[in-house]
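Selected chains only, in their assembly positions.
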Amino acid sequence: MDFFSTLMGDLERMRTSRPLVLNITNYVVANSNANALLALGASPAMTHFADDLEELTLFAGALVINIGTPSRELLDGVFHAGTVAKQNGIPAVLDPVAAGATTVRTEASYRFLKECSPAVVRGNASEIMALAGVGATSKGADSTRSADEAVDSARDVARMFQCAVSVSGATDYITDGSRTLTVQGGHEMMPLVTGLGCTATALTGAFLCVAQDSLTAATEAMAVMSTAGSMAAEKAGGPGTLQLYFYDALYNLTLDDLRRHVIVEEV
Amino acid sequence: MDFFSTLMGDLERMRTSRPLVLNITNYVVANSNANALLALGASPAMTHFADDLEELTLFAGALVINIGTPSRELLDGVFHAGTVAKQNGIPAVLDPVAAGATTVRTEASYRFLKECSPAVVRGNASEIMALAGVGATSKGADSTRSADEAVDSARDVARMFQCAVSVSGATDYITDGSRTLTVQGGHEMMPLVTGLGCTATALTGAFLCVAQDSLTAATEAMAVMSTAGSMAAEKAGGPGTLQLYFYDALYNLTLDDLRRHVIVEEV
């Protein structure tokens, strides 16, 4: 079966079963990520409260960890939920927001990789290069590097932590250390909607509930992001309307849309 | 006077006086609930800071409590504000988000019902059944039951805590334990916008500032939700645009819109 047919099968299974995706995420994107997960076909829960996490993690099909607005309390929640998820075989995806820009973010990301063994890391080029230790500098949440520059770093991180690594950019690169796939599509206005990278991470979590393996889940998420972004850009007058049409596109997305808007290749 | 005329009188009084509705709510929906309250005709304030709450509560026409993203600090604020509101005769509405799914949420909801005597509880079927102790299980913030199954539980909770109970679903049920009203309308895409249930709770708070009693306020809020949802769905291409057209509809809503889109009956 070709990639897009597999993707649609996974998506249809998601839309039917509406798996719970538990998000410990930043307050900037909590609303938009919940909307994206609902529009796609999952059931989101957002929390970081210690007293909540054990029970909610056990209901979850996948755990999404995003350190965009860290606090002591949030980081405690991250490692608590990550440990419960690992012990119970629930796959996790890590978004190492602004790793490389501040020490606390870099260290928290490494610690999560080591202790909680996420199935996928999804970041921008600066973040993935920082995790590979190639000294990429980052000034904040936006990448200062292109995804093409980060491919070797992505493979290194994938091998070092035995996970899939998904680098978003004009072309997305997804690798498990041996196989590497690219996703081409999307639109240049997408980085001007705050948190669309975080949304890619959340959707990766949703596909981890239904896909056969981590590399497939991560690639499916990026293919859906690019397709919905392209569909939205056809109607949008700017990044404001782009965001809303993007959710509409997630909701309406079909096999034809995938074939028309995105190219997925192994490289 | 018929229900819709009463509603429009209350809404016009709200639009003129713009009562302060104080929200201690989760960070997922803080923005969307503030937008909904502004579009409808109220003046929202969102906080959970202990040092803020006494002064702000005394300015408020109603208090909205939503435990969607709990923390120790937020729960402290909830009970502090709830106590000040009760002592000063300011009506409160409770949204027991994911009660039944985790212990801390169930217990916090019960404690608020007992100590702070809210005028209304607004929840989905799973949450209301959990509060009635009928052992409904819930896997997160989305209901696993239909509102029809929760009517008896709603009456039980209303009698036990002497409040109105509002259960949202395809048909909404609102009861004070003796009288029970239904609201039919809305659209199946509404649950795919995150926090529209929380918005129903916020609008219930707004109507508590102007309506003659709690049952009326809770019913007016659900009638407005369904009407605005139906109006928005006529134009929306998916849940993304639905949310924005929903706020536009709240802002533009007229007596004719109510009559055209919603049925309110006593059962």
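Each chain carries a letter (A and B) given by its place in the written order, and its residues are counted from 1.
Here is the rule we use: contacts are C-beta pairs under 8 Å (C-beta built on N, C-alpha and C of every residue); 3 or more make two chains touch, one makes a residue touch a chain.
Everything numeric in this text was worked out from a predicted model, so none of it was measured.
Count of copies in the whole complex in this file: 3, from one repeated sequence with 2 chains shown in place.
Here is the rule we use: only the chains that are shown with their structure count from here on.
Once the centre of each chain is set as its mean CA position, chain A and chain B turn out to be 32 Å apart.
Against chain B, the residues of chain A that register as touching in their complex are 18, 20, 22, 27, 30-31, 34-35, 38-39, 43-49, 51-52, 55-56, 59, 73, 243-252.
Contact residues of chain B toward chain A in the complex are 26-29, 31-32, 68-71, 98, 101-105, 139-142, 189, 191-195, 236-241, 243-244.
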